[in-house]
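Pasting a structure here, questions to come.
All protein chains but one are shown in place.
Entry: subunit A
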Amino acid sequence: QHGRLKIKSTAQQEEEKRKEREKKLKAFVSARDAVLKKRSAGEHDEEALQLTQQLLSSNPDFATLWNYRREVLLHLETLREKDEVQKLYESELHFIEACLKVNPKSYGCWHHRSWVNTRLPQPDWTRELGLCDRCLSLDERNFHCWDYRRVVVKESGVSAEQELQFTDRLIGSNFSNYSSWHYRSTLLPQLHPQPVPDSAPNTSPSPTTSPQFHSHRVCEEQLLKEYELAHNAFFTDPNDQSAWFYYRWLLGRAEREEMISCVYVSREGQRVSVAFSKPVHAQSEGLMLVLDGQPQQVEWRSAHPRFRHSPVWLCDLPPGSISDISNEHNLTIHWTEKHTHRDCALYTGERSAESWCRDSATDQELFRSELSVEKSSVLQAELQSCNQLLDLEPQNKWCLLTIILLMRALDPLGHEKETLAHFQTLKEVDPMRSSYYSDLCSKFLIENTILKMEYAEVRVFSLSNKNLTTLCHLDQLLFVTHINLSSNQLLRLPPQFAMLQCLEVLEADDNAIESLEGLYHLPKLEEVSLRNNQICKLSDLESLASCTKLTRLDLRGNPVHRTANIESELSQLLPLVTDLLL
């Protein structure tokens, strides 16, 4: 019929498309070969630009072609006037834009664009900024564009304030955007820095653990606004983690000052232990020991050979240097790198078998550093907000976790019971991470126990029947003489255990301990009880041989007792153990 539209059949269309594809492929391959040939011939002409342009506009991820293009451009640059160079590179920018439409996440394109801008005699940064904004409005999480944008912002001198508004906009349209939140966290300290405390100059020599001035912090007024923003986000969608991460950043994370936190001297062992606030590498840190005014050549070693960096370092004093109990000794550890030092005096008399010097238990500093920077009134208000959310969303893991952290920052001991209950809920609502929560809970319990121990001024650390799954903060237990870890879920005594230089008695019954790696060169260890654990092999016990004072060992209820000739093997391995229970 006249005027009726005839349409190709599907098969016809397919066939046509196939042919077209074939043709394209052929053209592509031959153009590619031509380009590579030209390149190896060292030809840097207009034709090369045209050919690569043809290829790149259909496949912008062909890095070799971009490289060749740069070579050609650099060559042409030398032949042309400045105006022409500008034009050359401007057309290059247009071309890249077309390529970005083909693949907005092409590494090659973005990189080439940065490069072109460095060559452009008069780069137009406003235009580039506009390009970025367009790209980000299409895909706000295109990190290539974010990266490029950072360069553009830096070059064009966009004010931090404008940039903050930019993040406002992006977060407003979709707050599930780590890039925007993170960008905020870098802009805010520039725009609204925390005011410098007046007393700042005086505090530096103080060896105490006063909080450092944190240049990455934000003034309180702005901070309160940011809290509100984060509240809005996580009340709107509590399952979106990006806002929670930002919130954690807002709540602050203090870093402990680097310092010598403790020096311990044992007269009998003629040994010095030095604890640092952070793991260090003593050999390279310029650590110097001065005994009674005389620098001593000593060999520093970490508590366990596994550690190159360790918070605890040990050294033996020259034989006889302090063994006479009638002599008083003054010991100083100099940490030359950090321009700090710590003294320790060893007095005379019966009770002077050992001595130490350290800061009293300002353990708020030790353990609350995760969120410690904020004022407690602010933290208290934040805790209330989170509790409000928890009432509405009792199953929300982010909320639970944040509440736990806030509680710890405010009053770890006072909130211990609630914290444990929240951990229980967390494990139920997020079973995939239950081991993480167990470990975190163990950590907090250990911290609490250390605090309690400090307040009680005892050297006994008891944490039995608490479902511990891991051990940490062992560097804080330098002086502990008795440890009870029975009825937990520990799998091993980690190498850090070797830091417990004063340990005399260890009870760790009813765990699932397989490895005793940490029972290594503990000079005072006399008694170890490991009933009902998972020690299987004789070799697992080898490290005990380094503990020279060990006399009592209880291994009842361990698979190792099934080993043939276990008793004789053991007495051979541990000849000093007189009291062995299998």
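What we mean here is this: a residue touches a chain if its C-beta (ideal position, glycine included) is under 8 Å from a C-beta of that chain, and two chains touch if they have at least 3 such contacts; residues count from 1.
Basically, contacts and distances are computed from a predicted model.
UniProt records the chain missing from this view under the protein name "Rab proteins geranylgeranyltransferase component A", selected from "Rab proteins geranylgeranyltransferase component A", "Pseudouridine synthase II N-terminal domain-containing protein", "Embigin" or "AP complex subunit sigma". Within the full complex, the residue among A:G108, A:P123 or A:P238 touching the omitted chain is A:P238.
Summary of contacts with the chain left out: across A:N59, A:S156 or A:N327, the touching residue is A:N59.
For subunit A, the residues touching the chain absent from view are 1, 3-8, 13, 16-17, 20-21, 23-25, 27-28, 54-55, 57-59, 102, 172-175, 231-233, 235-238, 385, 388-389, 392-393.
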